[in-house]
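Every protein chain but one is kept in place in this view of the complex.
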Amino acid sequence: MPLVTLLTDFGLRDPFVGEMKGVLHALVPGLHTVDVSHGVERGNVREGAWILGKSWSVFPPGTCHLAVVDPGVGSERRAVVAAAAGHLFVGPDNGLLAPALRDAGAAEVREIAVRELDRVRRGTTFDGRDVFAPAAARLAAGRAVAEFGPEVHDPVPLAPFDPRPEPPGWSVEVVRVDVFGNVVTAAEESFLRAELGEEWRRARVRAGQEWLHGLCVAYDDVPEGEPMLSIGGSGTLEVSVSRGSAAERLGLRAGDRVLVAGPEV
Amino acid sequence: MPLVTLLTDFGLRDPFVGEMKGVLHALVPGLHTVDVSHGVERGNVREGAWILGKSWSVFPPGTCHLAVVDPGVGSERRAVVAAAAGHLFVGPDNGLLAPALRDAGAAEVREIAVRELDRVRRGTTFDGRDVFAPAAARLAAGRAVAEFGPEVHDPVPLAPFDPRPEPPGWSVEVVRVDVFGNVVTAAEESFLRAELGEEWRRARVRAGQEWLHGLCVAYDDVPEGEPMLSIGGSGTLEVSVSRGSAAERLGLRAGDRVLVAGPEV
Partner (left out) sequence: MPLVTLLTDFGLRDPFVGEMKGVLHALVPGLHTVDVSHGVERGNVREGAWILGKSWSVFPPGTCHLAVVDPGVGSERRAVVAAAAGHLFVGPDNGLLAPALRDAGAAEVREIAVRELDRVRRGTTFDGRDVFAPAAARLAAGRAVAEFGPEVHDPVPLAPFDPRPEPPGWSVEVVRVDVFGNVVTAAEESFLRAELGEEWRRARVRAGQEWLHGLCVAYDDVPEGEPMLSIGGSGTLEVSVSRGSAAERLGLRAGDRVLVAGPEV
């Protein structure tokens, strides 16, 4: 029962995602698909890469992850397939797969050079349907990545999300803002534990102009409208506002940075 | 072929729903999912409860209904599973399941106390993925509700949607406004038939500042831009505007009330 996930910046108003699924079903009758998100900001490879890096491991081994955030479509950028940790990946070689492959470890990456089964291409700007979906279908059905083309030894990298030392703590990237206005940062729980030890839940964060102190476990732990810290669903530090938008309240958006530090002494 | 429906206030821009489905597929390969809606207003348990109460019976027996509108996530509120009328239900114990369970009748409700198969929880604010999806997967795969934990004899109730007598008729809640601007009320067709008898289709409604008279069967029964009454897809009285928005035209939104009365004599 092959499973293919889809992650794109195509939105759901147009028939783009539906047509990709049409190709998948035409090549592998009975496969299952799951939409991870089609709401990546247009052309924002970094946001797509973060989401894929955080979501792939929720799915069962054997899953094929089809990701298309591809502002260079139609240009000479490579199209690639990869296998790592029992999962399969398909997408443009523009950094989109990088965090997932780093997380999965020991990836075999191949260029999609063999396209003998591709649809007759009608346009030049819809590789999601015409190149990546056929490759995902064949991967999900069991074709080995080695059969797609030559090994890629220099995949396009993505600047890492790692915190940077900045006294009195670390400067941490705001990766994205979710639909609730929660500000998702790149500070992993494991990073906080390693750096701050037993006291990690007493971390403080300067977000916008405010200092926030200590992590909560429920949005109701603070009064309505007040900001709070927690470990969000991605396993990283998030800034939230109880029943409100932290992004609006604190004036933060993707690409901004917050300062994370240990408890005051 | 287990079937799981999903109803949340998570929207579709973030990977939340996709990750829930990842857990479902990881635990029960080959299951099918159907999105009922992820557009419930954020934290609006009452709207989610209405939608679930109206939609569950469209699905076949054996379906597991996974509903997460959960502003109290992370707090001490209970997580529950339930079985009723051959259907299965999973969600927070905050009233969200109440109308569906009342409609289904004779429900067995159990607290989710046994979590031995849960994922390693990375955060504290995504019970949809970490608690409810695993429970739904196991239920859909055949585990009995009794195995999840102790019986819940006092599930959190939801104020009923019933009309209130108010001369010359009844005050009726506006439950929600759909994407077309149709104003969905809580007055069931069966209620109108019981109270107004043969003449029920000649009911009149004061909606906003206007009196509307008599039910139509097609939006084209009135001139473009004019308001009209009908029995909508939920089986309740709706106020619509032909090719326009009744909510805008009449200034109505969820929580408002309209006056429903029999024909003038």
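Chains here go by letter, A and B, matching the order in which they are written, and residues are numbered from 1 within each.
Here is the rule we use: a residue touches a chain if its C-beta (ideal position, glycine included) is under 8 Å from a C-beta of that chain, and two chains touch if they have at least 3 such contacts.
Because the structure is predicted, anything quoted here is derived from the model rather than measured.
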item	value
Touching the absent chain when the full complex is considered, from B:Thr5, B:Asn94 or B:Thr185	B:Thr5
Residues from chain A at the interface with the omitted partner, ascending	10-19, 21-23, 25-26, 29-30, 32-33, 42-43, 71-75, 119, 122-126, 129-130
Hidden partner interface residues of chain B, rising order	1, 3, 5, 7, 12, 32, 34-39, 51, 54-55, 58-60, 63, 178-180, 189, 216-221, 230-235, 238, 240, 243
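The criterion applied here is as follows: only the chains that are shown with their structure count from here on.
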item	value
For chain A paired with chain B, centre-to-centre distance based on mean C-alpha positions, whole Å	31
